[in-house]
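Complex shown without one protein chain; remaining protein chains in place.
Let's turn to chain A:
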Amino acid sequence: MYGNDIPEQPGHARLLDEVAAAERDLTGRGLGGDGTEGGADDYFGAVIAADGKIEPRDEMPEAYRKSLIRQIAQHAHSEIIGMQPEGNWISRAPSLKRKAILLAKVQDEAGHGLYLYAAAETLGVDRADLYEMLLDGRQKYSSIFNYPTLTWADVGAIGWLVDGAAIVNQVPLCRCSYGPYARAMIRVCKEESFHQRQGYEILHVLANGSPEQKAMAQDAIDRWWYPSLAMFGPPDTDSTHSAQSMAWKIKRFSNDELRQKFVDMTVQQAEVLGLSLPDPDLRLGEDGHWAYTQPDYDELFTVIKGDGPCNRQRIEHRRAAWEDGAWVREAATAYAKKREGATV
């Protein structure tokens, strides 16, 4: 589907290997970890301790269930809202091949939203209720999608940086303790890696194109770099959900560990692209990791609280689609009822 004339991306293959390893481990084991037996009360603790998987019918602490619902729903909402900034360029994609790839990518995101809502539903919630919580602001989605896509290069930058950051975040989730979420993530990660690759390709072509194209690519990276770093959340010292999520093995690495991993991978890839990251203080340390400037966390909190450039636009768009579609959903329900009546 993609050209072969684009150089390899340093660090990319290793992440996919980690997804494959998580999948092998998952299929190699039965329910409930290593066959750990125990009473209902300590079953959960035993499974977590043995690195097993909690399944929908298993006993689990209410706080674990709630925390997972929050996280999976937020993830699903991010997929759905994330369709908008890229969808903004489908009608104007500059070649038919790029149009097809972008349309397929946005369609994948809708598909990811579907698997994730389905994973959340195994915890006893309803997709319609989660939707309502998204629309009325009770549940969040990734703040990165509250930034606008101003040029075609932004589609490349979203693929390369935003999907790149998402993969770094999500690969460890393939080993998450909740089985349905781990399985959904394995599927999602495999597709995300194509997404990230297409973003990298878009930027590579632009970086090697006309001066205007190269400037467009650099401008997009300048705007998307720090918001992408902020995707990993607040620094470990300020993260409210991290410690408990780590103990439950929902989360496996801290925000700062993941952010560092992303920076290390991305710096090398930027060099291959011949584009620069907008951080004059990037330095390779003796420990092999790149020192970098932290994103503006005040800005992150402003966006999280609803005052980013596109928060209102994104939610209004989603609400309009949902409300405009109400008569269609009602028609489908009414039709199904008539059929039931007819076959009884």
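Just so we're on the same page, a residue touches a chain if its C-beta (ideal position, glycine included) is under 8 Å from a C-beta of that chain, and two chains touch if they have at least 3 such contacts; residues count from 1.
In this text, contacts and distances are computed from a predicted model.
Remark: of the listed names "Phenylacetic acid degradation protein", "Putative cytochrome bd menaquinol oxidase subunit I", "Multiple sugar transport system ATP-binding protein" or "YeeE/YedE family protein", the one matching the undisplayed chain in UniProt is "Phenylacetic acid degradation protein".
Here one chain is not drawn; of A:Lys53, A:Arg98, A:Arg197 or A:Lys249, the residue touching it is A:Arg98.
Interface note: of A:Leu16, A:Ala46, A:Leu114 or A:Met133, the residue touching the hidden chain in the full complex is A:Leu114. In the full complex, chain A touches the hidden chain at residues 80, 83-84, 87, 90-100, 103-104, 106-107, 110-111, 113-114, 117, 152, 202, 205, 209-210, 212-213, 317-318, 320-322, 324-335, 338.
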